[in-house]
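As you look at this complex, bear in mind that one protein chain is not there, while each of the others sits in place.
Our next item is subunit A:
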């Protein structure tokens, strides 16, 4: 962190999202670039959240910070206020885990002394120390379980936390009574160990979810944008999207996305609406035409008078459609809670029957109660409570290493059941942007490629950017140019070794292409097209082998969809509106299908929210990223079958874990009912069953292969 003398001016703090920061070197460069800026007093990068917090003089605005980072080679966007649910899920569980762990270890130590034969006053002192440690610890560390159980009970349902809470509270209460009465059965160690194991499982689960969310949030932060607003008197000012209001005039350079709906007042250009409608062909618009927020200005700078900004844009209808379907999905009951619904009544009936049985057999009320509690503790769902989260943590970790983020805890469960997949076309089956033909690029002579790279790197036009990226990826270096000048909407012109060179729009506009001029040589035409993602055929074949029927549903025109349908061999529906997509999924689901929707655009938002489970590529629109359960970062479409495969392995392991837990209960419960279980046996049995379940779940480490 670079430090500077503190300036007398007022200071402000800004948080910027820097998605491209992924190593120590990047972190250093980001902090240095910002620290060197006059007015900046401090910059601290957070690698986990891919963000940097800057303390600076209030005279410095966000845009200057973004420009400084851009000069250092990092794309950055100011971070918007994120809703509260994005706060870390793991943080609030860390303190209870620490307390439970501390208390469990100390109480266990004292219990071991008791088991190994401490007698008389020593024993009673040990038990009292255990009590003093355990009761506050159980109250503090058990709160996450008690709160969740209480919420379920109040709604008249039950979840996994109900039997856990009942077991822990009864065990603690009975142990307290035993210590006062001088009996011999203090179960504090068992109750605390149970809490420690379960909290550890939940912390791991929450950490994994936090990391996935941080990755997606970094992408979302990047999507937050603003516009350069033309003020009276010709002054230009950068405003955040939230600060735009109707009546303002924005100047939108080529290669930038619109931050609000509006009407063009000067200029003409073509706009890429693929995120909005799925339409892949650019739409021309000129003075007086309406353009929509989220579309990409392709050719020339235009001035746009804002008509709707923020929440009033054309996306409002899509947002409304999505709201309704998200509620529908929250009705899904997770497998652990379904298991608890069967498990809790059985265990509680069994414990009650044991108490009554012993009473009928002539035991004292006290003895019957002790045995009843032993049944509850020995069946305490330690293994059951770990069965699902541990398997999901290991599988999510494996998927994350393969570039697939699991955003939602129940997503793997829903994904495993998938038997029908619907794919959006533009941006999902295809890359979603026009890319230069690789065969033509490979055939370019090296010197021509170097000139083209140099020219393309001077322009922000999407085609230039793609061209520069592809050429650089082929190992070409940029040639030296002089007199570089970009003519918006036409191309980049320059001089190389005395020869006039240019990368420009071709005269005849048959499809999308770039023309490369080098004086003295014939013009080289580089055709550009939106290509299928790599491995599309292999991915669809693997899905078919898994018993998943795939088809295409796209908002694009019939011709474009037909080409892709032919290339992939899938059936397709073209020109589908967001409502059409939603209705298709609803009717499929009514017929009992478990639908996986894979899509990226704003127009896929309602469909993504309606489907049983949904996936989006990392380049998806903000709405797509938010509505989907899983996000895949790599280009390859193989991520989809990989995720489905991993989800199915996870459910297989979860079911095995349940079977193991039940097998353990079949042995332990009869012993408990017979009154043969001591606190020592309970502690050993509980640890053993938990270790077996964890060990079995670790087999998922390679699930994402």
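Throughout what follows, contacts are C-beta pairs under 8 Å (C-beta built on N, C-alpha and C of every residue); 3 or more make two chains touch, one makes a residue touch a chain; residues count from 1.
FYI, contacts and distances are computed from a predicted model.
For the chain that is left out, the UniProt protein name among "Sugar ABC transporter substrate-binding protein", "Glutamate/aspartate transport system permease protein", "Cbb3-type cytochrome oxidase assembly protein CcoS" or "Nitrogen fixation protein NifU" is "Cbb3-type cytochrome oxidase assembly protein CcoS". Among A:129, A:242 or A:400, only A:129 touches the chain left out of the display.
For the options A:13, A:48, A:287 or A:587, the residue in contact with the chain missing from this view is A:48. Set against the missing chain, the residues A:91, A:477 or A:566 yield one that touches it, A:91. On the side of subunit A, the interface with the absent chain consists of residues 1-3, 23-25, 27-28, 45-49, 91, 94-95, 98-99, 102, 105-106, 109, 122, 129, 133, using the contact rule stated above.
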